[in-house]
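Heads up, the thing below is written out as structure tokens.
Here we show just some of the chains, and they stay where they sit in the whole.
Chain lettering (A, B and C) follows the sequence in which the chains are written, and residue indices restart at 1 in each chain.
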Amino acid sequence: MTNLTLASVRTIVDKALAYAHEKSFKPIGVVVVDARGAVRMTVVEDNTALLRAEIAHGKAYGCVAVGVGGRMLQKFAVERPHFITALGGLTHDRLTPVPGGVLIRDGSGALIGAVGISGDTSDNDELAAVAGIEAAGFKADTGA
Amino acid sequence: MTNLTLASVRTIVDKALAYAHEKSFKPIGVVVVDARGAVRMTVVEDNTALLRAEIAHGKAYGCVAVGVGGRMLQKFAVERPHFITALGGLTHDRLTPVPGGVLIRDGSGALIGAVGISGDTSDNDELAAVAGIEAAGFKADTGA
Amino acid sequence: MTNLTLASVRTIVDKALAYAHEKSFKPIGVVVVDARGAVRMTVVEDNTALLRAEIAHGKAYGCVAVGVGGRMLQKFAVERPHFITALGGLTHDRLTPVPGGVLIRDGSGALIGAVGISGDTSDNDELAAVAGIEAAGFKADTGA
């Protein structure tokens, strides 16, 4: 597995935040987990809701937990809600099955982590996550 | 952030109860949490259901956790039920996504807490919460 | 069972707070539950820790859950820690087995609720709870 270094994680977070600022998104929270589902970095902007970090974490962790992007998790939720309910329990309630959770893949397509962003619309959250991942030289897998 | 003092909290609770009595609502439970999501005051009237305090708490806490009023949480629940299910888990099941949870905002619009009321219809619960918040000189944000 | 009315609960809380102020205790949180373990009233003073309400609740609820005062729960904890660990699980982690949780008994000795106070030393928390219960005309059972 390609190691996801903290240096790369910092680039992802910085570029995602820069994208959000450029597009004048609402203040966001950004979480990056590695292939083990371990948090490597979290940044939560000023004037955000109490649970912003947890919501963003549930997007990132949920994607790595199941191995698919957040858009696919949302599709599961609509088509087979009982499956997503089960996954919620299996992840100990650390699952936010909506867009804005994006897998990080290396050049060979291997899963090396995920980004979760929350604060603006789910679609915009996802755009910022993709921008961060691509700026760091990786491939973004939104689950679309 | 404006501190929500106990003195203000007492005014909110007293005035919400006074409104409910004036309108002959069924007996209610009232919970006020501050911007940290910490309970500052709870009052549950006689002859109420076993879980009245928890239901009211889930309204107040859920609003602060997500940063929106209960009416918006109910909208989320109808439009994206999987998102509200996820929020239920992320709040450790302390979420009641229906009207009657109302954000308390100060003069600048900053979020300083929330009121949750349960016992009568959700619409009436909300009216009592708004009455209490406004009587204390704050702005009520129902999420409408 | 004697009903524990909200009127009595208010007297207990007011007198417990008055006692704490008279003795210059640190700011406290006070929770009263009835014989069902249902919260009837909570008041948390200004400048208290994030979890003050939960700690006080765990004292009150734990006493009613097991039917003994907090001082007895602490004795259990010292003599049979595995039993208190089990009770923690059985109460869904709503147990604070230290002094400051005091049973409310009516004239016939029947259990009608409990008070939990947290904020100063456990011994002082207990004194305030006893003062409130006795001022309302009930008997305080500390588990001593």
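In the analysis below, contacts are C-beta pairs under 8 Å (C-beta built on N, C-alpha and C of every residue); 3 or more make two chains touch, one makes a residue touch a chain.
Keep in mind it's a predicted model, so treat the numbers as computed, not measured.
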### Query
Wait, 3 copies are placed, so what's the full copy count for the complex?
4
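In this text, only the chains that are shown with their structure count from here on.
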### Query
What is the distance, in whole Å, between the centres of subunit A and subunit C, each centre taken as the mean of its C-alpha atoms?
43
### Query
Centre to centre, by mean C-alpha position, how many angstrom separate subunit B and subunit C?
25
#### Entry: Separation of mean Cα positions, subunit B and subunit A [Å, integer]
30
### Overlap residues in subunit A, where contacts from two or more other chains coincide
none
### Task
Give every residue of subunit B touching subunit A within the complex, in rising order.
35-37, 64-68, 80-83, 85-92
### Query
What does subunit B use to touch subunit C in their complex?
3, 5-6, 31, 36, 38-46, 50-54
### Query
If you look only at subunit A, which of its residues touch subunit B in the complex?
48-52, 54-55, 58, 74, 77-78, 81, 84-85, 88, 93-98
